[in-house]
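Right after this comes subunit A.
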Amino acid sequence: MTAPDNSSGSNATPRSTREAATLEFRGATKRYPGQEAAAVDGLSLTVPAGEILVLVGPSGCGKTTAMRMVNRMIEITEGDILLDERSVRDRAPAELRREIGYVIQQIGLFPHMTIADNVAVVPRLLGWERDRIDARVKELLELVSLGEGTGERYPSQLSGGQRQRVGVARALAADPPLMLMDEPFGAIDPINRERLQNEFLRLQGELRKTIVFVTHDIDEAIKMGDKIAVLRTGGRLAQYASPAELLMYPADEFIEDFVGADRALKRLALQRVRDIDLWRAATVRVGEPIEEARRKIADADIDMPLLVDEHGRPEGWLSERGMTGERVRAELRSRAEPTVELDDVLRDALADLIESEVHYSPVVDAEGCVAGVLSLEVISQTLQIPPDQVRTGPDLVAPGDEAVAGSEAPSR
Partner candidate 1 sequence: MAAGGGDMSMPIASLFTDAIRFIFVPQESVTGGVQVGGIGEISSLTANHLVLSAAAIAVACVIALPLGLWLGHVGKGEFLAISVSNVGRAVPTLALIAFFIAFVGIGFFNVLLALILLAIPPLLTNTYVGVRGVSPDAVDAARGMGMSESQIVRRVELPLAVRSIFGGLQLSAVSVVATAILGPLASVDTLGTPIVSVNVYGQAGLLGAAIVVAALAILVYLVLTALQRAATPAGLKA
Partner candidate 2 sequence: MSALALPLAQLEIRSRTGGTCVSEDGFCPGWIVDNLDRYVQPLLEHIYLTVISVAVGFAISFALALLAHRSGWLTAPVTALTSVLYTIPSIALFLILVPVTGLTALTAIIALVAYTQVFLFRNIINGLVNVPEETKDAARGMGLTDRQVLWRVEMPLAVPEILAGLRIATTSTVNLATLAFFAGAGGLGAQIFQDITFRSNVVVAGGLAILLAALFDLIFLGGQRVATPWRRAAAT
């Protein structure tokens, strides 16, 4: 993972002062009396501090059970779970839970309390001073982009998306080193779900909590997870890997099926154009000596010269006739359309190529200058790159990437 992205604003005050915790499942097993099969069977994995572990799998695979064992909402039958090297079994459940953020699909806001009181529940349990609680509530509501005056309202007056934000704010209230999230966006419509996911990843970029995130949706898992643990029925770990690894090297047929036939495409969603090796382009200008241009073409990965203006911005692909005579003439075979940007997600760039019925297109940087050429060939080569060399994760949501993300940047 890369460093938190702070370009969205001057992030002077740290939102989180506590170190994230490492979480280790050590043969954690849950058996219910009278049932032969275990609900969770010998789950062993380690989540480094500050990372998002996604537990994913078909219904009945024990993913929620595994999550709920962490804060002892469900007692462990065998094995152990360690939070910063310390067994959760050594802790009193209530005290343990106050240190672990908890968000569930139905949110479970307290309908008889105002939003501010909902957020203040754990700080009050911990006996914080009134002023500190008030300040924290204000800060958190701002952090999750809930406007002034939301604090005095009741849950029934909020939309589903707003309630979900309150749920996240409430879980963050005591600045827990670990958060448990059980299908937190499951009850939200697809459009708002994507907004909330992006917002949350942005928040996580700032806060760097250790997070256990349960979902049944493989796309959400790939988007949210630093690491993904796929569980199969009977609560057995089928694969524990990064999203790219999971897509590239599914451990067995079960994972292959679960990840889906379009896993190659899914993998493209994890990368940006800048993350891959582009073709070098032969950029030529009007009036440039033909000799010079021919040398550039020989050096380039594509033998089609690209005409650029004086600033290096692409004008179009040069025709054969433009290369006749002594100097390059403005004779275009076709305009430079579409152009792809370095920050585009690879899947979207591919869609652009296909839609425009071209095999390649110029790639431009933030100034609009040519940075290379993206081709269908380049993309298919990318899919052969080993996953440990692939950049993925929350940094995929770049600042200002989406209007939503921009509007959610805290103004400070």
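Here is how the candidates were picked: all candidates are chains of the complex that A comes from, given by their letters.
One rule holds in what follows: a residue touches a chain if its C-beta (ideal position, glycine included) is under 8 Å from a C-beta of that chain, and two chains touch if they have at least 3 such contacts; residues count from 1.
On a predicted model such as this, the values are computed, not experimentally measured, just so you know.
**Student:** Check each candidate in turn (1 or 2) and state which touches subunit A within the complex.
**Tutor:** 2
**Student:** Under the stated contact criterion, what part of subunit A meets candidate 2 in this complex?
**Tutor:** Those residues of subunit A that touch candidate 2 are 71, 73, 93-99, 102, 104-113, 121-122, 125, 153-157, 170-171, 180.
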